[in-house]
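With one protein chain removed, the remaining protein chains of the complex are shown where they sit.
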Amino acid sequence: MKLLGRIARDRVALAGLLVLAVIVLAAIFAPVLATYPQDVTTYHTAQRLLPPSAAHWFGTNQMGGDIYSRLLFGARITLMTAVIAVAVSVLIGVPIGLVGGYWPGFVGDGLMRVSDVFLAVPQIVLAMAIAATLGPQIQNVILALSLTYWPFWARLVYAETRNAKNEIYVEAAIALGVPPWRVMVLHILPAIAPSLIIRTSIGLGGTILTASALGFLGLGPPPPSPEWGRMIADARAFLPGAWWNAAAPGIAILVLVMAFNLIGDGLRDVLDPKLRGQARAVAAPAEDEAGD
Amino acid sequence: MTELVRVEDVSVDFPSPGGTAKVLDRVNLTIGDGEIVGLVGESGCGKTTLARLILGVLPKGAAVRGTAISFSGQNVLGDRAETARRQLGFRIGFVPQEPRAALSPLFPIGVQAAEILRWSGSSGDRAGMRRRIADMFARVQLPDPHAIMHRYPHEVSGGQLQRVLIAMALLREPRLVVADEPTTALDVTIQAQILTLLRRLALEQKVAVLFTTHDLGAAWEICDRITVMYAGQEAESAAVGTFFAQPRHPYAGLLLGSMPRPGAGLPESITGAVPNLVTPPGGCRFHPRCPRALPICRAERPAPAGPAGQSVRCHNPLPERDAA
Partner (left out) sequence: MRLLGLIARRLVWVPATLIGLVVLVFVISHVVPNDPARIIAGENATTAQLAALRHQYGFDLPLPEQLLRYIIQVARGDMGVSLYTQTPVAGEIWRRLPATMELAVYAMAVAVLLGVPLGVAAALRRNSWFDHTLRVLTVSGLAIAAFWLAILLQLLFAMWLNLTPVQGRVSDFGPSGITGFYTIDAALAGDWSTELDVLRHLALPVMTLAFPAMATIVRFTRAGVIGTLGSFFVDYQRAMGVPWRVTVWRYVLRSALTGTLTQIGLVFGNLLAGAVVVEAVFDWPGLGQFAVNSILQSDYNAILGFTIYVGVMFIVVNLLIDVGQVLLDPRGR
């Protein structure tokens, strides 16, 4: 709570937090807030590709679906995908990184070599391969993202754990005979928590981008699911005429990812003591360019 | 002796998390041509701020007020000190406390020395500049001057690096060298060598030196005159002989008394602690710790007084001892 208060003082992070809160509430109350909740699945061919109006705030799509209503339900898919995928990859990656960093010799090297294999190609390529093999379904997207994202966390935690292990209080705990799992959970994990929290926020944003790219390529949940990436892909056929069709979901992605990134930035300013000391800078002299 | 630098009634404030810190309070300082002045005081007494004020590199946000900061009689207060000084052609050499921090780790020493030389009004080709740098490196007794020019800072010991910085300061052909605790970061055995070198070169090149230190012994070794500072105010300024024989400001006296001396047992310590500078004591800032404090000390900062060559800012100075 103290943390929340400190973030709230950073205006930019506060803006991110508010935007995120609005989107989360919109997703939760989508059935109430949607003007045409049934439009997520039903067709009205008479109302195809209507421009934004009082009746349809963001216009309608090629099936006559109300885009505003579809966006609200799409937020549910996007948020759920990102939160579950990041949570699973954190739960896999963090213990692996902790163990690897705690025993950096044979065990750590082995674990890091395995994560190197995953990191040797862009995440989206592996995720595409997995999602394509398993078939276009939301669970498969989540699985594909989780299976390809954990090595990032393992790497991060590995490096941070190795640093934390050199801290005097950790060395002291080890010397006192505290069992390894206790050292990891009670001493190392709290020390690396700040950077984990920062990366989680930014990672949620990145995962939303990757997930929507999968949707865009047709590897996400099948139509008529209101997944934002697929909405944009479907809208391409009707450009440049029905531009609103492509604009709305893209803006939704932009705003949501931006919110997570701003929160991450704010957290970094608040939590990262390394960056806090860098505020001091010398006054830049204005125009004294010539030497004497 | 003609006056080279004069700081008159200058105050400096820094913004700080707890409020405005009054780091310098109506300070006076003069440096004569070719004079070696020691600026002595505890950590946080403002001596580094005063040095930076003269160098023209105060941190961002520092507010400067006062009567004058003049170089060779030209007042530059109120201007951008550094620009104004540059226009006067008044060059200052800087020997900082941490030689390693003063150099970029990514460039060879020779390149950085040449950069200083290039912007110090020197003209000439690269070969000529390299020769001048090597000559100066030899004068500060660096072994193998040409080899050192090709090394990076991390490949050179701290003591040698401080010689490099002294050489770089002198390469500017300055009127004044500001040496800010130049030996604090060095091994004790090296300190004396560096100090002797500094004094010898200053005398040879007829260059004035402002030497800040918390080490009275070091000041005694090389200075002509000593100015003692306490909590952002100067307390006393006197020729080195007079000062050590007969300090007049109570703080100066206690400072001398706290110097360890062989056979004198444990030195006395001064009771109390340096005040915080956000809410400093009024009047003479030393009065809460001063054994000779009078009621007036609380209210009013004493004006400089004393015989010629000695300036004491105290309402109740130590009595003059009979010249024995």
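Each chain carries a letter (A and B) given by its place in the written order, and its residues are counted from 1.
The rule we apply is simple: a residue touches a chain if its C-beta (ideal position, glycine included) is under 8 Å from a C-beta of that chain, and two chains touch if they have at least 3 such contacts.
Worth saying up front: this structure is predicted, and the values here are computed from it rather than measured.
Contact between chain B and the absent chain runs through residues 52, 55-57, 82, 86, 91-94, 96, 98, 101-108, 115-116, 119-120, 152, 154, 168-169, 172, 178. Interface with the hidden chain, as seen from chain A, comprises residues 113-114, 116-118, 120-126, 128-130, 132-135, 205, 209, 212-213, 216-219, 229, 232-233, 235-236, 239-240, 243, 246-247, 249-250, 253-255, 257-258, 261-262, 265, 275, 278, 280-282, 284-285, 288-292.
Simple rule for what comes next: only the chains that are shown with their structure count from here on.
Centroids built from CA atoms put chain B at 54 Å from chain A.
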